[in-house]
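I have placed the structure first, in the form of structure tokens, so that the comments after it can refer back to it.
As you look at this complex, bear in mind that one protein chain is not there, while each of the others sits in place.
Labels A and B are assigned to the chains in the order they are written; within every chain, residues are numbered from 1.
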Amino acid sequence: MREGQGDTRNRRLSQRLLAFLSRRPIIATWYGAVLLYFFLLVLLPTLFVLSFVFTGWQAIQGLLSARPEVLGTIGSAILLSYQTAIIVTLVDLVFGLPLAWFLVRRAFRGKSLLNTLIDSPLAVPTAGLGFSVALFWGVTPFLDFKPFGSLGLVSSGLLILILLHFTTTFPYMVRSLSAILKEIDIDYEIAARASGASKLTATRTVTLPLFRSGIATGATLVLAKALSDTGGVVTALTTIGKFGVNTADCRAEGELNGTALIAAWKTLSDVAGCQSSEFTAGLALVAILMIVSALALLVVVKILTMRARIPMKRIFPTWEKRLSRGIAPRIRDGATFFFLIFLVLIPSFFLIGFLLVGSPEPIEWNTLYRSIYFSFMIAGVATAIDLALGIPMAIFIVRGGMRRLGRAMDVLVNVPYIVPSAALGISLSLFFTQQRLVPVPSLFFIVTLAHVAFTFPFVVRNVTGALEGLDPAMEETARSLGARPLQSFRRVTFPIIKASILAGAIMAFTRSVGETGATLAVAGREAIITAPVYIVNLILEEQNFYAAALATTVLISVSATAMLLMRYITRRAR
Amino acid sequence: MARLRLEGIRKTFRDVVALDRIDLEVEDGEYIVILGPTGAGKTTLLRIITGLLNQDAGHVYLDERSLDGVPPEERGIAYLPQTYSLFNHLNVWNNAIFGPVVQGWTPERVERVGREMLDLVRLFARRYSFPRELSGGMQQRVALGRALAANADILLLDEPLRALDARLRIELRRELKDLASQLGITTLHVTHDQEEALNLADRILVLRRGSIKQISSPREVYERPAEPFVAHFVGEANFFEGTVVDVESDTAYVGLRTGQRLAASPSQAKVGDAVVLGVKVDRCVISREEGGENTFEATILRALFAGKRTTYEVSLDRLGKAKVKMPSSAGEHLREGQRVHFSFPREYGLIFTPPPEGLTAALELE
Partner (left out) sequence: MPLVELRRVTKRFGPIVAVEDVDLRVDDGEYVTVLGPSGCGKTTLIKMIAGIWAPTEGEVLVDGRDVVPVLLEDRDLGYVFQNIVLFPHLSVWKNATYSPWVRGLGEEEVSSIGKEVLRLVDLLDQSRFFPRELSGGAQQKAALARALANRAQLLILDEPLSALDSRVRLELRYQLRALVKDLGLTAIHVTHDQEEALSVADRVVVMRKGRIVEEGSPRELYRSPAHIFTSNFVGENNFLEGSIAKRADEWALVALRNQQYLWVPDGRHSVGRAVVLAWRPEYLDLRKGYSPNGLPGTVEGERFLGSELRYIVRLATEERVSVDVPLTHERFKVGEDTTVEFDYEKMLIYPRPYEGLEEALKLE
């Protein structure tokens, strides 16, 4: 009897607590805190470097008048970045569309295997990818033998960067295209074909116009990824001998793109003999230019895909019919799979083969373990923060009741993702060295914040996606059955979106583990050595390719486990 | 004991008026059907009553207690949305006891109520199944059981039968009505289906473009419609435009532009008034023999056999198309293309003032 009473009292207490926590002011305060954090510690630091135009104008002017050739170096580096990104985006689109179609519209055995294969390059940290791709395609001046199976063809920086970014971006393209294609009712295609349109005509005049947002998302992701990558760029260029840091002359050498330039200058700024203030100005200038141009490019992409006049007015019934059947579709599918296998998959994993044929060289296991420990610490803490802030943020965006602000946040959350992470790192370190608002406990703290900034969008994206797909009537029904908002979230919404939260968390985690640019930009190559930074160091300083391959393989196996786990969990939750 | 009162409810979305001047009093245990076409504001009204939406003006009272500003979970109003919103991650049992659990009832009481409700909707045996394993009709019953278990004073049903097959809908109507009257729960049921409304309601509220057109018993709504739209929406009707030419104690006479004179039941209209005369299609008759009063010569255009009844589309000479719905057995000898006499008894002729927006616009179904 007594127990029963205690039970009742507890229940009453929890009811009252729930009622209290569900009150509007409490919820509003919570939202406010999340927004404040986002603006103060994510968005502001990310874009802080832009203020350098005003505060550091003299430093920039000083640099430019002292070393006028710097402007040319920056210009050609950024040009190289954009050439690469645009070409990669277009090629990815050409091969990504048929592959997405194949994945979504056809039923076949081994679909999930194909999906895993397409995603598999994501398990390789980009530092490893750059090195693997360059080993496969490139001439390797530092290597005294030609690895078995390597082609040894490419010595151009532009070409090797393009080949590299196929591997880093193609999975993103296919993934975002097929996600949106899935949402387009196949009945549209059937209706078009029942009206007499051949497959190609139906696709061109009906599905593609409905598909614009998918193309825009895919292109944005790919552009951002290609512009932002640092680790892969540095290792790829180093492997083919196009990246060098001349500490004697305080000069960066080789065929550098924007992020490689940042990495090089950051290294030089720490060298005792070089003028660090000049490099600070230079780095800020590169970061500013990259951030501004990235944002501008994405606006252009958005406008292009939304305004492009598809369907075209012209129609070519006979030609399109001919291309829709017989051998043409087979050629298309063949080319697509050729691309997937020979330009994406094999280059990505070539380094594992290299392990088998290369001559073993010593590796400092202690440093490797330490670096992996660092990577996982940072990724773990960053992911935890992402979850704690990302979920309320997503709820605010979708259900916050403030439409304008919600929509604005939806766009702003993506800014740290779009901004090249090396530039973001520069901005962040600038912010934390200059501001006096928040005490900075350590470099580790800043690196973690940088990782939060560019992984945050993964969690928010995934959770908003799931929330938008969730019928609001679910929560409303729960409320009318007597559930407080908090209860309806915990008992109804959360179980349904759990899988998406987990997917977002694992994506954030793997992205953080594989990241190089921001870490380098904040901490340099020596202070905090994460696993990808260690790989860069192995290649850059020691040309110890074997050890780099070994370290990468260890990291791959860890990341792959995480990815398989994600697949397993998301599938089970469905 | 649960009486619901709505007073001057008004709701706008941006510039669009979704609801205006909604007044309604619902007695304890009454079954009210809110009937109207898509976009009439039916769901908006339900959402305001549940508290999921705030009205711009007006008040909602439950037993004289004002519900303004009270959050949905404290209103004691169970809401069954159109899509049922079953919690797919919970089995039938956990769906059914959701309300009791979140309201913090004792385990014994939760157990008892869950069992009671699932017995009521005949699904206790399927308590471990998940919603996706059930047929559409069973899902609907789970949702109903879940809503009833929350111990609400009022039950709101938003098109509860819409997602089901036509034949099953007819079957479940009776079940729904039996359940509500067995529990004596005050119910508001939204639908666009006039047959469903006639079948279930104690009173029907006809809603169109955000305002109430009529609230009365099914029979009143059917036989004494307040305006041409109601006459046409609830059971089809034929309309004739004309002028009142004579009024007697039990009959009003309407002259048509063709010169014909029709007799109808009397109304407020005076001699010389322009009026619309409406008559329900199932109160009209066609036959090959000379008919009684209000007769037109006509040709059968098309016969649509619907089982119990057959609807004939006929062309009235000089007046255009009209419809007649008769028991199929009565029209066995009628064929498409035949010449017939169309007629209707005067007591079924209803006189309306001409709608200001024009008759066609006034009758629009969407």
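Just so we're on the same page, contacts are C-beta pairs under 8 Å (C-beta built on N, C-alpha and C of every residue); 3 or more make two chains touch, one makes a residue touch a chain.
Only a predicted model underlies this, so the values are computations on that prediction, with no experimental measurement involved.
Participant: Which residue from A:L18, A:V206 or A:L389 sits in contact with the chain not drawn here?
Facilitator: A:V206
Participant: Using the touch definition from the top, which of B:E236, B:E297 or B:D317 touches the missing chain?
Facilitator: B:E236
Participant: Given the contact definition stated above, which residue among A:G196, A:G334 or A:G469 touches the chain not shown here?
Facilitator: Result: among the candidates, A:G196 touches the missing chain.
Participant: Going by the touch rule given at the top, which residues of chain B touch the chain that is not shown?
Facilitator: 37-39, 135-137, 165-168, 170-171, 192-196, 198-199, 217-219, 222, 233-236, 280, 282, 302, 304-309, 311, 313, 325, 327-328, 365-366
Participant: State which residues belonging to chain A touch the missing partner chain.
Facilitator: With respect to the unshown chain, the touching residues of chain A are 185, 187-188, 190-199, 201-202, 205-206, 209-210, 315-318, 321, 325.
Going forward, only the chains that are shown with their structure count from here on.
Participant: CA centre of chain A versus CA centre of chain B: separation in Å?
Facilitator: The computed centroid separation for chain A versus chain B comes out at 54 Å.
Participant: Which bits of chain A are touching chain B when the two form their complex?
Facilitator: So the residues of chain A in touch with chain B come to 4, 7-8, 11-12, 14-15, 22, 471, 473-474, 476-484, 487-488, 491-492, 495-496.
Participant: Hey, which residues of chain B end up touching chain A in the complex?
Facilitator: Residues in contact with chain A: 47, 50-52, 71-73, 75, 77-83, 85, 87-89, 98-99, 102-104, 106, 146-147, 150, 152, 156.
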